[in-house]
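The complex appears here without one of its protein chains, the remainder shown in place.
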Amino acid sequence: MAERYVHTLRVRYRECDQQGVVFNGHYFSWFDDVFTEGLREAGLPYKEIIDAGVDMVVAEATARYRSGARFDDEVDLHWWVTRLGNTGMTTRIDVMRGDDLLVEGELRYVFVDAGTTNKRPMPDDIRAKLEPYVASDG
Amino acid sequence: MAERYVHTLRVRYRECDQQGVVFNGHYFSWFDDVFTEGLREAGLPYKEIIDAGVDMVVAEATARYRSGARFDDEVDLHWWVTRLGNTGMTTRIDVMRGDDLLVEGELRYVFVDAGTTNKRPMPDDIRAKLEPYVASDG
Amino acid sequence: MAERYVHTLRVRYRECDQQGVVFNGHYFSWFDDVFTEGLREAGLPYKEIIDAGVDMVVAEATARYRSGARFDDEVDLHWWVTRLGNTGMTTRIDVMRGDDLLVEGELRYVFVDAGTTNKRPMPDDIRAKLEPYVASDG
Partner (left out) sequence: MAERYVHTLRVRYRECDQQGVVFNGHYFSWFDDVFTEGLREAGLPYKEIIDAGVDMVVAEATARYRSGARFDDEVDLHWWVTRLGNTGMTTRIDVMRGDDLLVEGELRYVFVDAGTTNKRPMPDDIRAKLEPYVASDG
């Protein structure tokens, strides 16, 4: 049974637009926040990854919007890994308000040498720490 | 031969992160800006659409990142429509730096009654004004 | 002895620019977040204020930067009220990293009728709930 990291946040006033819901682009900011915190929980603080000479760049990002989060809503972002490849990985984020799935996010990352755009294999220790979070996408 | 709306902008300092490139989520802000301006060029100022009781909500948004835009780069966002459906439409945005394609964006919108999330058919006058921008996705 | 509301957050990757510190404008986003949460702690959820027909608009905002917060820093935002006037109030926010004062914020608000820009007196119940947070600015 795969683990999921759950990050809870409350929707900020400044994140909502005149439609009364979170602006569609802001979910990608949340996805980045949950990525950092998910890695931390997996024992992989992002700064330590960088210091070890490795970095990850986003190759593809998708959000599917079913319903909009509103100001002051408390939402849970469920984060897990759907694919651990050789030089890349894919993650999923479900944005939930209680039992309602509001938005599904999917991000594909490529491993590079830090400070460059040169692709490189995922280091074994990173792979080992992410494996508990691997599950299918849904 | 379909028309494309081209929106040019210069990358702002605040949009770049410590990787030295535009933060992945900010492209979705640009996509929203070019949507507003593309509609205006098509003769459909967003405020007039709203005033007519119609609105569009984003149902799905994707970006495929090939290369990162950097501070002070001048980039051209090419915007066009890839599908005009009954209650929805899909648009594409190519973010170019000169001849280099940096990022491909794809956004799917659903038409709703303004101020609600009730799906509705795309009004004929909106369809007529968007038709010149329809082309395949690439 | 006045109360202070303390809001703790961890600096997000996307908030830091190429100087390696939080972009100066983002502190004002934090100030707005701590305002909402400070009001909530004072027994004044912002949505209830609005529903009661009252709103607050920012008339002046200042930040004095002594040192920059960096990615992954855990910072505490200390929020209190320095002035409760007839139609307005002023708040202070000290952004602390441990014992270091990084940034001082000051925001002046004006009370208006919700949905308008018409100035109005601060309601008595709001005043009563904010009084415990009143202290001088230093």
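We just call them A, B and C in the order they show up, numbering each chain from 1.
As a convention for this text, a contact is a pair of C-beta atoms (placed from the backbone, for glycine too) under 8 Å apart; a residue touches a chain by one contact, two chains touch by 3 or more.
Predicted, not measured: the structure shown is a model, and the values here were computed from it.
Touch with the chain omitted from the figure is made, among C:31, C:80, C:111 or C:133, by C:31.
Against the chain not shown here, subunit B presents residues 12-14, 29, 32-33, 36, 45-47, 71-72. Where subunit A meets the omitted chain, the residues involved are 13-14, 16-18, 20, 23, 25, 71. Touch with the hidden chain on the side of subunit C covers residues 19, 23-26, 28-29, 31-32, 55, 57-65, 67-68, 117.
Following the convention adopted for this analysis, only the chains that are shown with their structure count from here on.
Comparing the centres of all chains, each the average of its CA atoms, the largest separation from subunit A belongs to C. Taking each chain's centre as the mean of its C-alpha atoms, subunit A lies 24 Å from subunit B.
The multi-chain contact residues of subunit C, meaning those touching 2 or more other chains, are 13-14, 71.
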